[in-house]
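Of the protein chains in this complex, one is absent; all others appear in place.
Which chain is which? They are A and B, in the order written, and residues in each are numbered from 1.
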Amino acid sequence: MSLTDQSAFDIAHKIKRGELAAVDVLDAALERIAAVDGRPGALDYSPLTQEDQTKVHAFITLTADRARQQAERVDARVSAGEDAGALAGVPITIKDLFCLKGVPTTAASRILSNFVAPYTATAVKRLEDAGAVVLGKVNMDEFAYGSSNESSAFKPTTRNPWDLSRVPGGSSGGSAAAVASGQGCLSVGTDTGGSIRQPAAYCGVVGLKPTYGRISRYGVIAFASSLDCPGPLARNVRDAALMLSVMAGADTRDSTAVRLPVPDYLAGIDRGVKGMRIGLSKDYLQISYPDPDTGETIMEDLPAEIRNMTLCAAGTLAAEGAEIVENVPMPNSIYGIPAYFVISRVEASSNLHRFDGVKYGYRARASQGDLAELYRQTRAEGFGLEPKLRVLMGMYMSGGQLSLQYFQRALQARSMIRADFETAFDPDGPYRLDVLLTPTAPTPAFKMGDFYGDSTLMQYSDQLTVSANHAGVPALSIPGGLSAEGLPMGLQMIGPDFAEATLFRAGYAFEQATADADWRAVKPCVLAEVE
Amino acid sequence: MMNPLAVPDQHRNKDGLMADFEAVIGLETHIQLNTVTKIFCSCKADSWQDPPNTNICPVCAGLPGVLPVLNEAAVYKGALLAAAMHAEIRLVSYFDRKNYFYPDLPKGYQISQFDLALGDGGYLDVTMPGGFVRRVNITKLHLEEDAGKTKYEGGQRLVDFNRCGVPLVEMVTEPDLRSADEAAQYLIRLRQLLRWLGVSEADMEKGHLRCDANVSIRTAGSTYLNTKTEIKNVNSIEAVRAAINMEIERQVALVQAGGQVESWTLDWDETRQRLNKMRSKETEADYRYFREPDLLPLELTSEWRDAVIQNLPELPLERQLRFMTRFQLPEYDADILTADRPIADYYEAALTAYGGDPKILSNWIMNEVLRMQNELGLSADALTLTPEYLAEVIRLVDAGTINAATGKALLVKVQQSGQAPQAIVAAEGLSQVSDDSALQSVIDAVLAAHPQEVESYRGGKEGLFGWFMGQVMRQTRGQADPAKTRALLQKALQGKR
Partner (left out) sequence: MRDEISPEIFAKLADLAAFRFNPEEAEYLRMELNQQLKAIRQLETLALDVDVPLVPRGVTYTAESRPPLRPDVWVPFENPEEILNQAPEVEDGYLIVPDIPHRELD
């Protein structure tokens, strides 16, 4: 097995014990990148070639030299007998939504294509301080708006390592694809409506949306401030836990980062699920989507294989000693997407006001006119369609009486979704769940071009993940199996506030119980030619 | 031919208005708090002389990915002001985003407070010219962040973010004021209060206290509100007074001529002392306020709030009244002696040390100490001439040890040297000459030296008396006891007749 396919946990351990050199791990990662990634996403790109369609295109900016300096520093510290950090020498990638000082941070948008942040995001700083080696910035949906990575202004957009004609999911598609294809062990992404979990499911990796406020948002370019959660992507549960323990914790620069102690997420991760109460909900075994003409909600059962994966997983956990609680009602989850449409757009539209060509980023070339002209031209040329849609919708819904009609109702929906979770997890309540088990996405990865352009339907692929964002609760997506077509399917575990340790425990138990399953031996197709 | 728009004087009432009309004025003030740092980041709040864009950080420059973190001192000072304005301090208040585009607003929104602000209600009682007290009610009192500055030069706008994020309290009055003088008086009292509390330097010329005035007129005695205009860019109390007066006259003349007041925004041109119309007030920009998601609700405990209220110092008007009732001082004196806290504290400390007539002390301070303060540019608490030293000097004068003139000069000596008055008197031999025989010999010498003047005086030129006094004073280095000298000199000038 190439060094770059090993777990972060093992790599860090070996490096700290002097059994492995960080520069060797880096070299292995760079080799993998050269083999599978193809040309990085760029603003000015030539049309897609045959070759392009066989590559992953996870990266926007590769920081090889910088990474080498970091790896050398790690090795030097180990030689000197110093503590090189919990993630010593582990190669990681960063979604290009996080500011990294001295390196371009583009948010996959033209309007920031030339922006170099003068500061580093707290979450990233903590990873670097812990010895992680940053390979570079990976691609995403523009400003994190999307569920397929297709809206990026930097093309070619990322492709799914399991089937390169399919999307990797989004908006943290580059992160998930990189991890899945061995381009680094870990990646840090963001999840606002499912943007870590859904691509993790599509790419067959582990992704965690922590509790809102668990990880600092300072330095993360804001999408929807009350929903955004930075989080880890990894190839196994223990690595995700390790990464969370480094990133989590209060930050004096973020007023919404909770001041609660960070538990040792690795301790007890292997305690198993005996006695755990794991719930299933009918409301999460169906999908809904709006009738394109009337807008009325149409309910359908999930595709059989997704449903079966979920029920099978419940069975596996039951065999390990968990108590399965069926029919837990989550009646308000059906408002998840409509409420998300409203809240995320109102906040996003305000967050995008600052991109005006005055202080940083793209400025339209001098027009005849005045300042108003500058604003209009800069924003027209700098933003793609998705940001424009969000800004317009946000403006529409926050003005005057429409605010009452839509925004207030959306906030209400959020409160009611939260109440559903509180009831489900209430230790004195009727269900007393430790974990709610659901599928992560209604389908496996779809083909590129299938949904892009239909923003409504695209959004609905987040319907199983978005409720956790509204409620703020933590949710973990882990690989649950492969579809008949050989595509990854994701299993989601949702828990109460700050119960990430419980989620890791349940996820780890499932991993162990299915360690020898056939489907775990299958590799992403892009790796077939490698080695 | 008479200008048809001019209003004949005989039709004006005591405020100078057409007797049928009254003015209705509301003031919107922005108060810059004197915290060390900005409201949402750790840059300095005061960057008055700094080169442009040097007092900035990612947060106040509105870079992508930044977040606001609320300054505890801004909350304290805001609450203190709310308490002093008799407003209710809300235990839970919220910040909201006010969204609009302008180059001095880097985030494209201002973090402010919309409906559930820190302060609720409130008022300030202001003694108006004419002697009555008007209660000016407050309709808004909230915290917000300042924008940067722009200036126009060479066809372009130059933008400086140094001031972005400075903490402001916005305070809006009901339209309770009825004249430009009342508006000026409100601002004077507000400025005094802000300095009194120590929450703002309140220097209008430096933009610590900014004011927009809303002006309308209506038939005297009515209660409805007519269309108002908004006056901006008035940077001093006098400018406020002049601008409001001018606008009232304009509106009255307009209405008299059959016209209608439109809701214009007017810009005050200080150099030319006139009002210019800015672009007409379009439909109020839709700011699309919504709760600021990057900040938690501001939650204060009732203990904290009660402590703020408890710690309120005695306010200026209260102290002024106390000076009047307890010390029997006239309003004029009490007003001057409570102009700021240092001088009020100075007075009371001096009175305690002096133990004598409060009015005598008041005179000394009003005539001598205040002048000294002005000349030296010092606050009363920075004087080397401490209240205790002042008291000592006055007691020396009262006791006749030195005369008044010497006393006044002594104040300066104390301030310059820092030595105790008694010590200086002893060292320089400043004691008043009161000994009759000593005085007599000086007087005799002076008269002997100036026989012609004596002739003139006795011949009827009685004005020379003052000159003779001056001569005696000179010979005694100013230390002659004036009363005794006068009596003896009179006798001497008459006696030889």
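Going forward, a residue touches a chain if its C-beta (ideal position, glycine included) is under 8 Å from a C-beta of that chain, and two chains touch if they have at least 3 such contacts.
Everything numeric in this text was worked out from a predicted model, so none of it was measured.
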| item | value |
| --- | --- |
| Given A:211, A:236, A:403 or A:477, the one touching the chain that is not displayed | A:211 |
| Hidden partner chain, touching residue among A:244, A:411 or A:482 | A:411 |
| Residue among B:37, B:401 or B:440 touching the omitted chain | B:37 |
| Residue touching the undisplayed chain, where the options are A:73, A:307 or A:388 | A:388 |
| Candidate in contact with the missing chain, chosen from B:125, B:286 or B:428 | B:286 |
| Contact footprint on chain A, counting only the chain that is left out | 115-116, 118, 211-213, 226, 250, 252, 254-260, 290-292, 294-295, 297, 334-335, 337-339, 341-342, 349, 356-361, 363, 366, 369-377, 379-380, 385, 388-389, 391-393, 395-396, 399, 404-406, 408-419, 454-456, 459-460, 469-473, 497 |
| Contacts of chain B with the absent chain, listed as residue ranges | 35-37, 42-44, 51-58, 61, 63, 69-75, 101-103, 150, 152, 155-161, 276-277, 279-280, 286, 291, 293, 296-297, 299 |
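Throughout what follows, only the chains that are shown with their structure count from here on.
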| item | value |
| --- | --- |
| Rounded Å distance, chain A centre to chain B centre (Cα mean) | 58 |
| Touch list for chain B against partner chain A, complex | 58, 61-70, 97, 99, 101, 103, 106-109, 157, 159, 286, 288, 290, 293-296 |
| Touch list for chain A against partner chain B, complex | 98-99, 105, 107, 112, 115, 117-119, 121, 217-222, 224-226, 252-256, 346-347, 350, 352-356, 358-360, 371, 375, 395, 398-400, 403, 407 |
